[in-house]
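With one protein chain withheld, the remaining protein chains of the complex are depicted in position.
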């Protein structure tokens, strides 16, 4: 209620009652003023009512919601269905303009402001949880794969002749597709096996750079978060190579914001070498529906350049989800989720070790992977374990068996699934991701043990036979 | 309520009352069965309750909503904020898989089904409103500009050496950016002035094809819907050239689905020549928030190929909006909106003619533009008219004054805004778009007249002076 | 957005864009200021966004929504379920205090204000649609029957010895129960048959007053809106009797606000005689869910007295529904609904006459019933017609056959359903109530004709036999 309304309300109510309402309102408003003034993610999360109030206020700033608006253009944000209007808080104009995804729209001051604030909050959060040197970020209304692609496309203008993207192998299709669809040739750098773990082959990478000649290399695309037994890439060393040879360095940090280790490596890489952009998904890091990604970097101009390459407007929806979520979480909420995640990672490890001991299996030692773990599976077991877990309501486990071969967009990868042509074990992976609960771990372990028991007894009955890998996602 | 529940409910209620409920339920269900069986947009729109019921049912099919689900992957669609969960009907997994935007997700049967059904309904609707030969379509969760870009990127694999996109000029930034960001060189084909109208210069286009050699041409990008005084491109003739020379032909049909004329030209072009894909925005054609586009074509394989080029998952949000809206509209709702639009176009024309007569101005004759119209503005008037209309709550009018020059992504265009280097008039445009009401026309005309009167009297006072063009969007 | 926020937003957006938002906001705010200042129902309805914005603002004024609230009482409006909180806009404290249903609550300034405003809007509307002399009204969070009962209970204090309520018969259970539950004895005044119509037997009423002696009569309870063939009671004449003999006069105006005739009679009765209170349902007159009633009158003190008799707090829910609906309708919306209703009444009459002619039936002439009509049914027809219509999805038709006897709360009524011991016809009723559409009439007539045809042919086959009355509600 504005001051005038509260004054008029005194005709109905004693002013002492209204004083309290005014005080409460002032405390809510001051949060909003701070957000606008400091451009920071609030420390403490807001209640839903304050968030919704702000959304309604922002929505009223868009021309399609002006009581006296009269639209004679081709896009006037008339929304046919009330269900649709409501679920978007009547925001209809999207974000960006023809020229630039982060430009403000005259017709949509509210949506534009929401977009700016979201970007500001994400930037603040990224800095505060660990990548202090971040200079700019953009919330892109498309997922990680597309954002990697857009980032690669943004490099072409300044390196028109470069046609190779060097890619320390990770067995995940999207990033491979992102390179190919962007029109580049993929140069696979196979990982090296160190103990159970797979790490970046830095000498091979260096070798490749000099073979191809740096000016022909459009970018090196490294990865932080990934399925075990692959570890985080050796970001600092790659960043140094990139700096030395003036090669763009893009980091696929898909779900790495939730891990202090990933954050640390990016911050360090940016300090000691070159990192042009690091890209992360909003769904995996911020517990929102799939649909957005954040591209961030240490050079504000390059990030802005990506925004300027984006042709046309875009959905505000992923930005809106993030806006709501960040206000609701606050920095404290996020860091406490990170802490819990780390604890559940430890708990999951302990529980998997017990199972490993009980069934004579092996928990793969992958200390450079802070999120995902691998457990070897009994010889001769494959698909059936994955399917059984899936049908028991366990989602997200991957069962990888050796010797798969896959060709994606013209690139053939031996030992598909394992990030390595000859990984010595079949195994399954499990991850402790943001939002996982201790109860989730317990449920998983219960179901896993049940499946392993069943399979073990079957195996004892019949002779084991080889089987194909299946992902239960 | 399922049959068993209704049976159990007889312990509480007389069975005659329940019979009616059962009958009503059967009629609702039969709509859903038909949707699944026929894969068609319903003729008559559904009520919101039936739509929401179906959405809840679909949402329950996604693993994150299974009561007993246990997620140990990195992406388990845990949604932090209740506000966010609710506005997405708890759909969190997005659409597509790493490999393909239209692939189904094991974790998300409901979202996948929703996506398939939406695509099926859009295809059916496009066929029934006029482009009968359409073989396939994809709802892309990004707007027109990005979808044009993705479509162009999809051409590279089969035409790796082609680097030019021929582009009959339209003064709109997104499509130009789409070409450039996709890594192609833009070859501008200037329009020819026929009376007041600007049309495709087919001879110049032919000439360019032979100069550059067809195999170097990645595609010709034509446009249907556009601001007056540009008309629809000569699609049929371009399509014939493309067929003859084996050049891909992409049609930017941004808001053309709402116009029978645009639909007719695309259908004819596909019949007599080559059209690889036509692309249209979901917001402008279906009255949903900005964020989606439909790419459709006469060759199902090419459309599928575009889907397969998409790296990673994507937001279900634009698809969901369309799903709700199509079920709510039905084909009848859509065609009746089209009819109204056409009537309001006539009404707007009549009213603008009156104003033209009253103020000694000229309504530009542009019979090949079925949506937008141009009215010349008094000599010496420019920015001020646009600003005044904008501040009076008129959105969407563009005021174009001659002799603007603009450089976008390295391409310099003379006479920017007018689609022509030397258009002889300054003018303003107004469009009769889907959802516009007669009251909108009346309000607009009232405000326009007021502004023109004010300006006329000012002009009489002082001598007129030249001014720059400003768009009121 | 408050002024400070808009000022701070200039760091993100050009101030010209914000100017528009500010202007739009001012126009919205001025509506709210007017509402608070004038205490009147707005002429024109508001859009949902403005309504929701105001609701959020009111909700924030309740202590349970204060960010820093700390509750140590027994009722602190903690709401367990998010679904429940949301559907009530987080209003939890209800209305009223122990002492008075219309008293303001210190803990709930927002709910209290909402309540006051709703009462003010209803009062204004009642005056403007016809009962100009109304001095006060109370929206009661309970339906008509209970509100009649509460009003009767409020009379006891000043007339402790009076034990009779005189009641011109209307065959509807609630009002009868209201009298009995309030602890009074019902004195039925049978109606007189005038042509097809049933009217108040004023002489019999006078006679009864003098027989019982006025001081023993607690009240006379008349009725306006009712099922045909009963007409509106002769309010003016009863009001005069009440004035003369100093007897309270309560009018059951259940769904009469929607009819200018009912309004006119109440206004006149209040002018020429005595009307203590007239009571109407919110669902039937304002198209909200069942649950509220309005008690209004020409003497503000008596209405306030009723409020003060109410023990304890009450649900805000019916008040909230009315608040939203009145803001959404505006006075213009309401009067236009009234006009449509009246037109559909005429249309229904015309169509029923056609059917009457076609099937050799008779449309009962009941010019004093402005809402409900009666059509005789073929001899020997009863239950089956009602059931058939019900099963065909026609609700609200009553089929009345003569000679039913019913005892309710100790009162035996002959000819139950017909408001008369010996009504000469069997008949069915249909009403043109607020919100009915022309399409409803057409659908009804189609189904009615179908049923009548079926029944006629059956009747021709077999000999007709007597049947019992059944209401299809």
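Think of it as A, B and C in the order they're written, each chain with its own count starting at 1.
Everything that follows uses one rule, which is that contacts are C-beta pairs under 8 Å (C-beta built on N, C-alpha and C of every residue); 3 or more make two chains touch, one makes a residue touch a chain.
Note that the coordinates shown come from a computational prediction; the quantities given were computed from them, not determined experimentally.
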Task: Using the whole complex, pick out the displayed chains that touch the missing one.
output: A, B, C
Message: Can you tell me which of B:110, B:168, B:382 or B:396 touches the chain that was removed from the display?
response: B:110
- prompt: With respect to the chain omitted from the figure, which of C:135, C:174 or C:404 is a touching residue?
  reply: C:174
- request: Return the single residue from C:8, C:41 or C:149 that touches the missing chain.
  value: C:149
Message: Need a quick check: the contact residues on chain C for the chain that isn't drawn.
response: 48, 51-52, 63, 66, 68-84, 87-88, 91-95, 97-99, 105-107, 141-146, 148-150, 153-154, 156, 172-178, 181-183, 225, 227, 254-255, 281, 283-284, 286-292, 309-318, 321, 324-325, 328-329, 348, 371-372, 390, 393-398, 408, 430-436, 440-441, 443-444, 447, 472-473
Statement: Residues on chain A facing the left-out chain by the touch rule are 19-20, 82, 390-391, 393
Message: I need the residue numbers on chain B that touch the omitted chain, in ascending order.
response: 1-2, 4-5, 8-9, 11-14, 16-18, 20-21, 23-25, 27-29, 32-33, 36-37, 47, 49-50, 52-53, 56-61, 63, 65-69, 90, 104, 106, 109-110, 112-113, 116-117
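The rule is short, and it goes like this: only the chains that are shown with their structure count from here on.
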Field: Rounded Å distance, chain B centre to chain C centre (Cα mean)
entry: 48
Query: Rounded to the nearest whole Å, what is the centre-to-centre distance of chain A and chain B, using the mean of the C-alpha atoms as each centre?
result: 29
Message: How many angstrom lie between the centres of chain A and chain C, each centre taken as the mean Cα position?
response: 56
Query: By residue number and range, which residues of chain C touch two or more other chains?
result: 20
